[in-house]
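Notes follow the structure.
One protein chain omitted, others in place.
For subunit A:
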Amino acid sequence: MFPVICSSLLIGLPAATQIYSLQYIQMEKKKETITESAGRQQKKKIERQEEKLKNNNRDLSMVRMKSMFAIGFCFTALMGMFNSIFDGRVVAKLPFTPLSYIQGLSHRNLLGDDTTDCSFIFLYILCTMSIRQNIQKILGLAPSRAATKQAGGFLGPPPPSGKFS
């Protein structure tokens, strides 16, 4: 239920990301066809496209921020609810012993020394990472790859904006 609710909170996102993705792809294609000897006009066109792209990127970030706030609020509320129900209870057994720095999460507030006991928080985080992502993709609400690349993805900084700027 929680992933479905969160996915529906991203409903404002697809239109914005579609526009952004199309612009990004068009710009990349134009850059590929441009040569060293291309005139000033072509370069100015590219710069204007990049400017449009930056504006759309800004709008996209605003839409995403609202969705992220709503999702964060839901996440916190549901976490509190599950905490009251499952805190201190073993919800699953793991067929392996997690690494020591993960045991703080997987064995949180559990009695005993059996580190294969799994607390709800560990399973909850794994479900958020897996099931929510997949439901977003199935419903078509996941941000496009172009938008994710421009935002820098999960690990890296944003890529440079273009060779003509």
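Miscellaneous remarks
By our rule, a residue touches a chain if its C-beta (ideal position, glycine included) is under 8 Å from a C-beta of that chain, and two chains touch if they have at least 3 such contacts; residues count from 1.
Everything below uses one rule, namely that contacts and distances are computed from a predicted model.
Per its UniProt record, the hidden chain corresponds to "Respirasome Complex Assembly Factor 1 isoform X2" from the list "Ribosome biogenesis protein NOP53", "Large ribosomal subunit protein uL3m", "Respirasome Complex Assembly Factor 1 isoform X2" or "Integrator complex subunit 9".
Only one residue from A:Met81, A:Leu105 or A:Met129 touches the chain missing from this view: A:Met129. Touch with the hidden chain on the side of subunit A covers residues 14, 17-18, 89-90, 92-97, 117-118, 123, 126-127, 129-131, 133-134, 136-145.
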